[in-house]
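Every protein chain of the complex appears in place save one, which is left out.
Here is subunit A:
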Amino acid sequence: MAGPSFVRAGYVPLLDSAVLIAAAEKGFAEERGVVLSLQRETSWATVRDRIGVGQFDCAHMLAPMPIAANLGLGPLPVPMLAPMVLALGGNGITVSNAVAETMDRCAPEGFDETPASAGRAFAAVVRRRVEAGEAPLRLAVVHPHSSHNYDLRYWLAASGVVPEKDVEITVLPPPLMPDALAGGGIDGFCAGEPWATIAVQRRAGRIVTSRAEIWRRGPEKVLGVRRAFAEENPETLSSLVMALCDAAAWCADPENFETLAGLLSAPERIDVAEAALMPGLAGRLETAPGRFRQIADFMVFAGGGANRPDPRHGRWLYRQMTRWGDAPSSDAGLRIADETFSPTLFDAAMGGTGTNSPEAGERPAGLFDAED
């Protein structure tokens, strides 16, 4: 075998970049003969641009981003693959103290136990504002092509709130969310950890529901790979997927949470206190000061086939993109989304034909209103 392969990967400092960071720093990549060179970026736009010109071979990406690239959306789209899922869940929907207090008044105690009851409480606040002739609430997400955006909209619409009409939806970088919430620039946000936790820790707001509850075990971040790189370096990619699966299993083990939090809290990584990372890792969130809630599958790095891409999830994400006008609806588009999430490379690397959990029809079984 030749010497180690060199892979350049970009990431955005969020809790769900853990698998890439652990692979690079805990020797998982090295064991598989891969030298993984990580570069931190401050925006998804820059990750996309560096992938576009080939400065990165692969990157930590929002699940809809490779689909958007393959659909030719946005600047510099290059053909991409999502051969592995890096994380499921992990996002919290956080509202300002003022909105949370109105929700308290409008809804029975414990409304945050389910997305449906939290949605009813939120819809009641929106209705009140309309009746009082107040301006629509402003909610922020991290990127248009993100599960944050699509899950938030799905939850709002299912609760009877019309995005863009009843509430405004804007885009803000995650680290700015807590301060924007505290300062009144936004009334709520959906962002990946640790930013919901930090907003609560800074007393800026409350977590009213989470992505894991809106769409349980939905893909949040994927390994986005330039298709050209995948075609030219099949063995390297295979080794990388194996290394990342090793790292994912390590990240998912509660025994390693503290070590992982220590690794991620470093100034050159996520650069936040370990105490801001542990709640997300353990799925025990401080939803309001002093109030804790255990959320099942809040942040999933591995287990139960979590890392294997599922074409049905690709198609579902595409349907969300078309639902909200980010992409025109077509059979060709649906096929592109399906192929982007093909498990072929994953299965080849992991030496098996893993199966995706059975889901009837096109709506993922993990949606909170799947039974409706």
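Of note:
The rule is simple: contacts are C-beta pairs under 8 Å (C-beta built on N, C-alpha and C of every residue); 3 or more make two chains touch, one makes a residue touch a chain; residues count from 1.
FYI, contacts and distances are computed from a predicted model.
Considering only "Aspartyl/glutamyl-tRNA(Asn/Gln) amidotransferase subunit B", "ANTAR domain-containing protein", "CU044_5270 family protein" or "Succinate dehydrogenase", the record for the omitted chain gives "ANTAR domain-containing protein", by its UniProt protein name.
For the chain missing from the display, the contacting residue among A:Pro4, A:Pro136 or A:Pro175 is A:Pro175, taking the whole complex into account.
When the omitted chain is restored, the residue from A:Pro4, A:Gly52, A:Pro136 or A:Gly160 that touches it is A:Gly52.
Only one of A:Gly89, A:Gly119 or A:Pro144 touches the absent chain when the whole complex is considered: A:Pro144. As for the chain not pictured, it touches subunit A at residues 41-46, 49-50, 52-53, 55, 74-76, 142-144, 170-173, 175-176.
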